[in-house]
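Every protein chain but one is kept in place in this view of the complex.
Up next, subunit A:
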Amino acid sequence: MLWLLLFLVTAIHAELCHPDAENAFKVRLSIRTALGDKAYVWDTDEEYLFRAMVAFSMRKVPNRETTEISHVLLCNVTQRVSFWFVVTDPSKNHTLPAAEVQSAIRMNRNRINSAFFLDDHTLEFLKIPSTLAPPPDASVPVWIIVFGVIFCIVVVAIALLVLSGIRQRRRNNKGPLGVEDAEDKCENIITIENGIPCDPLDTKGGLINDGFLTEDERLTPL
């Protein structure tokens, strides 16, 4: 009797889970690529964990809270490591629709990945696309920050150079200006020739030549 039951179970198992079965998914793991030296060996215990994770994911789906580990069937495990799996209903006669399994796996992908220390690339569910994480986006793009820094430095340097250039030019202008002021003062001074200012010479209409000395003191005494 027991033999018959076992035979039936394996027969049903084989019927429901085989490569390219209805509602079956192929899974591929690349443990050595991900973990290198710390890679673990894939054995039946790891398979049990996998079935547990899938059952856990299915329990999160409404109406499927009663999924047990025994409902998840694995088959065709290769050395790669790759295998196929299906999830059956409580009666173990039919497999659950692929869409439900797919959405369940997608929702809990992160948990499944981290249970095996793998990621989306090294634990592949063929035919189940993963939602890719967006690249880390800083609120302000980095290039604007660096640009701001460089531009500020350049503008400040330009301003400094221009200002120092203006100041230097003003200093240069004041230098020769000092000399010119003295000359101007000279020009404003009334030219005096022999003690007699030249300017009033023109006001007498040329009748009296004030150029000649009139003061007696200047004449040599006889």
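What we mean here is this: a residue touches a chain if its C-beta (ideal position, glycine included) is under 8 Å from a C-beta of that chain, and two chains touch if they have at least 3 such contacts; residues count from 1.
To be clear about the criterion, contacts and distances are computed from a predicted model.
Asker: Refer to UniProt and select, among "WD repeat-containing protein 63", "Transporter", "Proteasome subunit beta" or "ER membrane protein complex subunit 1", the name of the complex member that is left out.
Answerer: Per the UniProt record, that chain is "Transporter".
Asker: Have a look at A:5, A:99 or A:132 and name the one touching the chain we're not showing.
Answerer: The missing chain is touched by A:132.
Asker: Identify the residues of subunit A touching the omitted chain, counting contacts across the whole complex.
Answerer: The missing chain touches subunit A at positions 28, 30-33, 78-82, 129-132, 134-135, 138, 142-143, 146-147, 150-151, 154-155, 157-158, 161-162, 165.
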